[in-house]
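Here the complex is missing a single protein chain, while all its other protein chains stay put.
So that you can tell them apart, the chains are marked A, B and C in the order they are listed, and the count of residues begins at 1 in each.
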Amino acid sequence: MGEQPARASINDVVIKIGTVNGSGSASANGLLLKALFRMGIPVCGKNYFPSNIQGLPTWYEIRVTGDGYRAAAGRVDIMVAMNAQTYARDLEEVEPGGWLIYDSTWPRSRLLARDDIHIIGVPLSELCNTHFEGARARVLMKNIAYVGVLAGLLDIDVDVIEALLAETYASKPHLIDSNREAIRLGYDYAREHFECPLPVKVAPLDKTSGHVLVDGNTAAGLGAVYAGATVGAWYPITPSTSLMDAFQHFCQRLRTDTETGERRYCIVQAEDELAAIGMVLGASWMGARAFTPTSGPGISLMGEFLGFAYYAEVPAVVFDVQRCGPSTGMPTRTQQSDLLSCAYASHGDTKHVLLFPSDPGECFTMAAEAFDLAETLQTPVIVLSDLDIGMNDWMVPELEWPEDYEPARGKVLDAEAREQMESFHRYLDVDGDAIPYRTLPGTGGSYFTRGSGHNRFGGYTEDSAEYQDVVDRLNDKWETARARVPAPFTVDANFANAGIIAVGSSDGAVIEALDRLAADGIAVDYLRPRAFPFADAVREFIESREVVFVVEQNRDAQLRTLLMLDADADPAKLVSVLHYDGMPITAASIVEPIARHAREGRAA
Amino acid sequence: MGEQPARASINDVVIKIGTVNGSGSASANGLLLKALFRMGIPVCGKNYFPSNIQGLPTWYEIRVTGDGYRAAAGRVDIMVAMNAQTYARDLEEVEPGGWLIYDSTWPRSRLLARDDIHIIGVPLSELCNTHFEGARARVLMKNIAYVGVLAGLLDIDVDVIEALLAETYASKPHLIDSNREAIRLGYDYAREHFECPLPVKVAPLDKTSGHVLVDGNTAAGLGAVYAGATVGAWYPITPSTSLMDAFQHFCQRLRTDTETGERRYCIVQAEDELAAIGMVLGASWMGARAFTPTSGPGISLMGEFLGFAYYAEVPAVVFDVQRCGPSTGMPTRTQQSDLLSCAYASHGDTKHVLLFPSDPGECFTMAAEAFDLAETLQTPVIVLSDLDIGMNDWMVPELEWPEDYEPARGKVLDAEAREQMESFHRYLDVDGDAIPYRTLPGTGGSYFTRGSGHNRFGGYTEDSAEYQDVVDRLNDKWETARARVPAPFTVDANFANAGIIAVGSSDGAVIEALDRLAADGIAVDYLRPRAFPFADAVREFIESREVVFVVEQNRDAQLRTLLMLDADADPAKLVSVLHYDGMPITAASIVEPIARHAREGRAA
Amino acid sequence: MSTSKPKVRHPNLPRNKHGLTFRDYEGAVSTLCAGCGHDSVTGAIVQAAFELEIEPHGLAKMSGIGCSSKTPAYFLSASHGFNSVHGRMPSVTTGANAAHRDLIYLGISGDGDSLSIGLGQFAHAIRRNLNMAYLIENNGVYGLTKGQFSASADVGSKAKKGEANQQPPIDPVSLAMSLGATFVARSFSGDKAQLVPLLKTALTHNGFALVDIISPCVTFNDHEGSTKSYRWSREHVHKVVHTDFVPPAGEITADYEAGAAIPVDMHDGSRVMLRKVDDDYDPTDRLAAIDFLQRHTAAGEVVTGLLYIDESKPDMHGVSGTTATPLRDLGYDALNPGAAALAEIQSAWR
Partner (left out) sequence: MSTSKPKVRHPNLPRNKHGLTFRDYEGAVSTLCAGCGHDSVTGAIVQAAFELEIEPHGLAKMSGIGCSSKTPAYFLSASHGFNSVHGRMPSVTTGANAAHRDLIYLGISGDGDSLSIGLGQFAHAIRRNLNMAYLIENNGVYGLTKGQFSASADVGSKAKKGEANQQPPIDPVSLAMSLGATFVARSFSGDKAQLVPLLKTALTHNGFALVDIISPCVTFNDHEGSTKSYRWSREHVHKVVHTDFVPPAGEITADYEAGAAIPVDMHDGSRVMLRKVDDDYDPTDRLAAIDFLQRHTAAGEVVTGLLYIDESKPDMHGVSGTTATPLRDLGYDALNPGAAALAEIQSAWR
């Protein structure tokens, strides 16, 4: 290593592990992540995997962040290069002063030459081949062994690791020993051959209590269970699949009669997304809470039915776990690029309520909010998650469920209520909030649901005035929605002239950027809308600022577009900060353009 | 009739005929329209029909307009009420001082009482029953007879009518006599029983020579033939069906080998719209000019493929003959409400080139422009017509076809050209205009077309930089498109401070409104964009004006939205004038809000 | 549509056990063309529902888009209706049924709606053995869009404009058999005597019951040369099976002959008797049914009647193991795992 000094830090290190997909490294990486978490140190885990099942390069990145940041760091301090195919690019990615660890069973000094970083060779295969029997065990234990190496190098608590192993393999105790041995092999080798710990290292903290590690899809699936959803219809698509997997898993566990095996839920694997959304509409119309998880291509296919639901006023909940478009795009990369297509899905004058969870915690709570809104507003609600939130491992405050939660089912008239009314007209605005009453099939009070022209009484019409009456009320209902959606989240630094607006998974990077900007003396406020239509506070936030940086993860400034259209924002004020290469957004990509803007004296 | 004076005018009268659909009045109405046209008087014919096949009320409206206006008038001077079911509403619709003509075989004096209009009873059924044999003939001749009545009342040239009959039934001469007799019956009855002509009447002019009467779908279908389209794929949907009917009809006539019967075209009735657009992509990829006509619901279903075509850069031409949404909506009513869903069809960052024909003449010319643009830009082009243009009868300058037209096929490399190049890379910007080269299957130079991530060489990628490189170029290509789309149409009154922007079928009403506003001393300029992306002139028009009224036929100000997003228009300047009740827009609906705005001193 | 519209009472009409008359099973006045086959089917539905003594609110009317799909507005106005989008009625019905397994689902579709745009959903509803009666009002054309050929148009059938169809038809009955449907029947809109009992059986079947009904379009497909015209149908339809249906609460009809009749036990305990015209026809023998169908089709005949039935297969809920209470009727208590469970789940997340 040349003149570059080694990086040094405590609890601020980014470890990236490059392997081959299908080689079983996931449990090793999870073990590492959890061990750090149990040491009380905040972590984020990000999975960069190919759209492929076996044999291609894949990476897992752990950011150890004593400060509790939640975004990707945008740098790699320690690269664990387990995949010879990607040595070259893995090598390149390490920060100057950082480390690269590789399996020196086959030394590659020539290939792995870089002056400004440290190369650490550990003969992992050799170690495992001599200690374990069978190809499968050897491959898997090699993964565990690099966890041991990292433990040795970074001072990760081996007792914590061993406790985790004991829990994980409680039902298969014979596996505990081999895993423990693999950890020791790596740990001892590191301790014996290298100066441990490295200048970057970890040390116990107390910053993770009251928190859990979870991905957004699991949280959203669980949220749907707690929200009381009973019907789930879906067509598999990356990265939304694990959401339904989670719903299924938790329902099986929590909603199956232990004696009879009868299920208090019904999951239908649809033939495609058109069918999935159709099923959601049918079930919602029938009065069940029903949802479908999907991703971009599915949204494109659901357009016709979403327009129907808007116009016929049928509740529906859709989770769009966004991926990198357009078209098939990069299914295993993240983006926030379905905002526009979701907000205005379908031909004709339509607009849809959107929710923007920023992490798995909000995926959980917003699931229930989505159903409450869909049923009270009688309209589709689309929860816009993304691959970063949905499939990565986030540290979030422990999930809580209010004991007194009661689903808000909206204006549903049962037989009794209906009989007490003089008349029931499906699309009549009785209460002045532009939300009509509905009845459920099977309870009397029949009406005819249709996507063709209808009047306020629910009758078929081709009459201009009757038609317009209904679509004007739908516009009024949009204003009712505006008043009812979750309020934005705001960080008012000091009522700065400059603000940032961002939604969803950009949140972590923005929060981190605010700190860095503040450190540079640049004060910026931050507002994170949590829903579309935008609450009045969003409009006010923009109105009272000179410049607003709209940070988003797409090419076409789709959030900025929505702000212009729905919050009457003056476009002259809205400066786009765009990130759309498919990787999770980092603080740096936000700090840099804002700081430049500030330097150029244009604001803040 | 009370104090209301009779309306009086020459060549300025609106006649509306109410009948039952399926009763065969179309030929009578066409006869009337053509007779007026042949007298040299400009006319517009509008069909207000139900989404039904037989038995429901339907109307045909003829505006006789010596001034040559092209919009619906928004008033009825003479109502021919042939359908007793709708007497009440037909009666109501007549302007004070106007006339209602009905079949007095069954007198209905009580029902048809209105003080301020003239009721004219003609015993049409009685007349026809005594003169014709057979139920079918009697019903049909009753229709012809009311044409005779109108001829008598309005001074329509009976010789012209008879000449038309002779032409129409040239191959069935026995029909000429009965039709002639029916005309005479009505004409004579009118002349004998009423003071003819009425104060509103017609008189020969010379304003129709060099013009034809045609509907937009016929013109667009014919345009596709002249453009050299060979593959048409479609799924029937009102109001686009007659576009493919026309293409088929003209191909059968003009592209069928007279000896062998072999066809130089292939029309595929697809199983749905997803398939129709898929077929268009396949055929375009193969190098044929291919198109699909559809309407709103079809657009919703085509989203996924349109996004594919945008990203994989496959040409495609779609005609969206817009109808009244959302959802099934009112299929036989008009609207301009698919702008947003077409402009940004599909998930992910996508945008599509749109063309906005304003009348059947432009439907014809823009068909070829659409193919030229789709092939040169290698992207979908959507022609946004609507029911008003597509299915109503418009007077337009005779269609012309440039003898020297050559289809612009874009950067297609044949085997020879390719061999002279050093290398061929599908998505490489060789010329700096962001448009790459392509090859056609069967000619060598193979490449792999995909909607998944690809780099500039056409190879599969999941690499951030490679991915971004391509989508950034697509953004650059959008700017190339901006420079190549048809220029806007402009009426610069006198460089007024106020302007109007409108597209498509609003044109006629705007032109008429400009005259009326000018008569009131309100000077307004007018720009009609003919394509999206908006040419620079659009931006400049807005920039150089204080207020711009955006006139459009939808609820959600979709054109205004596009202007904000793509022409960087300051929303504060853009005042919406919206009309979205499903009926064609009228000058009055534009004049009124603009005049009010002017009165309130806000502009002009 | 609203419930305030008063029904005219007809004091002298016979009433069923719910106190309802035949008229209570009607709907709004049809707006279809005079003489449209679909109106006859509507009439048969009204009669079947009345005779089955269905409680109108216990039935849901589902449809797609087309003249046929409009008809649910013309019967059972006291039932909820869902007129969905073109070709997608099966999915909406699947969702509705998932949410409420105890209602009777009556789906009305057209040949365009089910065999073109909706083919995939139609097939998958069959695969799920979705518990519903699925009626295709099959006229070989797209009526509502003015007479284009549908996928069931027969080769040689002429459209109004004169061109003859050259593509082979898709036969929903043959398709359903190949997809393993558990109830497959065909009838003709003009043959109420056959249609009404078939509809009653279909409405009672536990699982997907297809009734393909040849229903001529008088406006676009009822002229010579069209194989779905009234005349053609009357002449060429080959009736193989009659169905007599004994409603659950009805008297047992006295004397059906042993040997000639095959009783089939319906899910709800009622019993359908199948009278075979051909002695060798057994509607419970799938292979024989397919063979029979293919042979007659090859010979240019349209077989009608109950062609195949299997009451033994589980419906969608049977396969899924869903609880007996309709899901939408489960209270939140039965669905909420509670805070303790949440804590327990999360113990694995650290």
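Here, contacts are C-beta pairs under 8 Å (C-beta built on N, C-alpha and C of every residue); 3 or more make two chains touch, one makes a residue touch a chain.
As the structure is a prediction and not an experimental result, all values here were calculated from the model.
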Worksheet item: Which of the visible chains would the unseen chain be in contact with across the whole complex?
Response: A, B, C
Fill in: Contact with the hidden chain (one of B:184, B:351 or B:426)
B:426
Worksheet item: Which of these touches the unseen chain: B:77, B:245 or B:304?
Response: B:304
Item to complete: Using the definition of touch stated at the top, determine which of B:288, B:417 or B:491 touches the missing chain.
Response: B:288
Discussion item. Tell me which of B:231, B:485 or B:598 is the one touching the absent chain.
Written reply: B:231
Worksheet, complete the sentence: In the full complex, chain A touches the hidden chain through residues 22, 51-56, 235-238, 241, 269, 271-273, 297, 327-328
Discussion item. Residue by residue, what part of chain C touches the chain that was omitted?
Written reply: 116-120, 123-124, 127-129, 151, 166-168, 170-171, 174-175, 177-180, 286-287, 290-291, 294-295, 298, 314, 319
Worksheet, complete the sentence: Where chain B meets the left-out chain, the residues are 34, 37-38, 208, 211-214, 222, 225-226, 228, 230-231, 233, 250, 254-255, 257, 260-268, 270-272, 274-288, 290, 304-305, 308, 398-401, 403, 405-407, 418, 422-426, 439-452, 457-460
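In this text, only the chains that are shown with their structure count from here on.
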Practice prompt. With contacts defined as at the top, give the pair, A-C or B-C, that has more of them.
Written response: A-C
Discussion item. Based only on mean CA positions, could you tell me how far chain B sits from chain C in angstrom?
Written reply: 40
Worksheet item: Tell me, which residues of chain C touch at least two other chains?
Response: 85
Worksheet item: What residues in chain A touch two or more of the other chains?
Response: 304, 308, 450-452
